[in-house]
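The other protein chains are all here in position, but one chain of the complex has been omitted.
Chain IDs A and B follow the sequence of writing; residue 1 opens each chain.
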Amino acid sequence: MATESLNRPLAACEAGSIVKPALCHCLTSARQGIHETAWAVTNQELPVTKDFAWSVKKYTLSGGRQAGVEVIEVDNGCLRMLVVPTRGMSILRVESGDVRLGWDSPVKEVVHPQFIHLDSRGGLGWLEGFNEWLVRCGLEWAGHPGKDQFRNNVGDEVEMDLTLHGKIGNIPASEVEVVIEAGPPPRIIIRGLVEERMFYGPQLSLWTSISTEIGSNTFRVEDAVTNLGAHDQEFQIIYHANFGPPLLGAGAHFLGAVERVTPFNARAAETLADFAAYTGPQPGFIEQVYCLRPLADAAGQGLILLQNAAGNRAVSLAFPVEQLPYVTLWKNLAAAAEGYVTGLEPGTGFPATRRRERAANRVPKLKAGETRHFSLSVAIHVDSAAVVAVTERVRSIQGDRPLLLDAAPLP
Amino acid sequence: MATESLNRPLAACEAGSIVKPALCHCLTSARQGIHETAWAVTNQELPVTKDFAWSVKKYTLSGGRQAGVEVIEVDNGCLRMLVVPTRGMSILRVESGDVRLGWDSPVKEVVHPQFIHLDSRGGLGWLEGFNEWLVRCGLEWAGHPGKDQFRNNVGDEVEMDLTLHGKIGNIPASEVEVVIEAGPPPRIIIRGLVEERMFYGPQLSLWTSISTEIGSNTFRVEDAVTNLGAHDQEFQIIYHANFGPPLLGAGAHFLGAVERVTPFNARAAETLADFAAYTGPQPGFIEQVYCLRPLADAAGQGLILLQNAAGNRAVSLAFPVEQLPYVTLWKNLAAAAEGYVTGLEPGTGFPATRRRERAANRVPKLKAGETRHFSLSVAIHVDSAAVVAVTERVRSIQGDRPLLLDAAPLP
Partner (left out) sequence: MATESLNRPLAACEAGSIVKPALCHCLTSARQGIHETAWAVTNQELPVTKDFAWSVKKYTLSGGRQAGVEVIEVDNGCLRMLVVPTRGMSILRVESGDVRLGWDSPVKEVVHPQFIHLDSRGGLGWLEGFNEWLVRCGLEWAGHPGKDQFRNNVGDEVEMDLTLHGKIGNIPASEVEVVIEAGPPPRIIIRGLVEERMFYGPQLSLWTSISTEIGSNTFRVEDAVTNLGAHDQEFQIIYHANFGPPLLGAGAHFLGAVERVTPFNARAAETLADFAAYTGPQPGFIEQVYCLRPLADAAGQGLILLQNAAGNRAVSLAFPVEQLPYVTLWKNLAAAAEGYVTGLEPGTGFPATRRRERAANRVPKLKAGETRHFSLSVAIHVDSAAVVAVTERVRSIQGDRPLLLDAAPLP
């Protein structure tokens, strides 16, 4: 808490990592006592470019379970992105021309965390707010609900119920700031701090920086996860990126530089050969989940993508394989009304319960004070030539390394 | 969510079902981004009648656990009604002269859903906010807490804990609008949309229309429940209408056109013969619940009522028996401080756990896209002649059909 009302120099600008900031503006600061419910800046006030009519706007939603939810709308002159500080700095939707990064969830409102009870429905309460393009699962745990041990205040090992996909997606950001870099190239950056801290529990923080060059069809999500506690701390993070129509449809397919594909369960094993292909909506479809080990290029980057049936639209995700060595491919090809959607999900592990993930050595630890960095570079490809080019890049990473298909589900 | 700020033509007015709207005003719209925290209209600004000083006011409560709760106060010149959009369009209280539809709950504040944890106290968290005259129980489930099966995201049948009376009473309305019909007769209508939707779960919506003719001692609640999902969906709804003093008191009694009365449990069976009679408050009283099968008139309407000891005040409820074929009579004749109250509760079933209700074929289903309509017509009778008239109507529906009393509790 803080009582200072001055809009002071920002962490981002102070830190010196920003190139020639034309603007540093703090929208929310728990520490400094800053909070603006509405705000905007455009190329009119800050003419960093002659070529694009860009803008950043903040507003607050109303009605139903979205009352009080804050949204930052970034328009870089080419793509438009909605960031939701109130829901852990998730990205609700990105649009560029006729390409949409997002999907049609049955959840229509942007649900305020005050209405989410993660424990409800046997630990599936997270699903009551699930409609983002990109939501982080984590940080103390991610994946399926289930029982796991922890050490309580009197030093005993006791059992607790983990809930689906953890808490970070339902914690409001404590610090939110907008930075405009003059460039060239000029760039818009939204930074946010989300803290998952408690007494007798984890003390994890997430600083995210969501940035896009003005006029580009690309953006980056760069996250720093820090253990603020005094002891080693397990953590998990899965970037749950979800796509529906028009990109997704019968004939769309997944492509990635991948070493190995393992079905998550027996159901997924039955259709393993078709793991990369999509049908149209199938009423009554039960989710199929595939566990992928991505390959990296010489710079350590993995590359996966989803392309449409016509082969003239695609979205690609690049990420550091050392930090995100697992990719979950989630296919939920259900009726449109139920959420026809696929997830491409780089993570520190797969979405089994933390107990199972730990047994498979997929739950990393942070030492006291340690920070780990993650990034997602997202590109939108809007014609056949661009789609061909990015698929070539995938194939060149794959090279002659074979793609292994495991017949048996994940142990 | 929506960013449009224009107060556009309303669903109600657009739909054409409203007769000569003199006013259509949207108070809250999640879709259109509309939200007014305070608003009012009176006969001064909108002189639709010369005979009554009517008004509609919206305001927001403060303090304790009611901070941020929105209330719409309708005064039709004869009766005054408080509708609570924040609590699922419940009706907190209706007053007309010395008649009150409502009761003295130990819960004094109008509790915001953010403070309600339905899972708490073994699934009885709903009781922390229970003080309305009319609250709907439902929609995915109603009735007592208990375990029930559902199918989870991986297609497995798993168990979840159902909570008392479901979620709909603690979900804020997404759309709220006020319509004034010019008439004659002129009429005030409050409409609201409450959505109970999630991913991998039910997609149920409730559109309610609460209307009253200006100057009348009657009002109607007309609800449309729709399954927005792609599959058949079970649902339950119970209209939990609760009455305390001065209508309720020693010598008050229940009357209804009823085919059969079954005690809910052994305790209720002991006092079956007196099911329709009320004593004054009895400290330590444990609730008695009776399960009634209502009879319908030629138009399909059932009619039940509560009348005071003097026989000169009564409130009657009429409802379509085909849609609401069960009535629960709840007697909680406890000390005044504990909540001396009786509930008259037409519903799609009785308030046993959903598992028991399903076994008894009392859990209806909605097909994909199907809407079912429910209505309650409420009349306040303020002198002996009116009370005699409405009791005569009940008796004429009953005709010579005997009232059966089951000695054994509900199986």
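Definition applied: a contact is a pair of C-beta atoms (placed from the backbone, for glycine too) under 8 Å apart; a residue touches a chain by one contact, two chains touch by 3 or more.
Please read all numbers here as calculations on a predicted model, not as lab measurements.
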item	value
Which of B:Ala335, B:Ala359, B:Ala389 or B:Leu404 contacts the chain that the document leaves out	B:Ala335
Omitted-chain contact residue, chosen from B:Pro184, B:Pro283 or B:Gly369	B:Pro283
Listed residues A:Val154, A:Ala385 or A:Ala407, member touching the removed chain	A:Val154
Residues belonging to chain B that touch the chain removed from view	59, 61-67, 69, 71, 73, 92, 105-110, 114-115, 117, 119-122, 124, 127-128, 130-131, 265, 267, 283-284, 286-287, 334-339
Hidden partner chain, residues of chain A it touches	1, 3, 28-31, 33-35, 113-114, 117-119, 150, 152-155, 158-161, 171-176, 194-195, 197-201, 203, 228-231, 368
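Here is the rule we use: only the chains that are shown with their structure count from here on.
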item	value
Whole-Å gap between the CA centroids of chain A and chain B	41
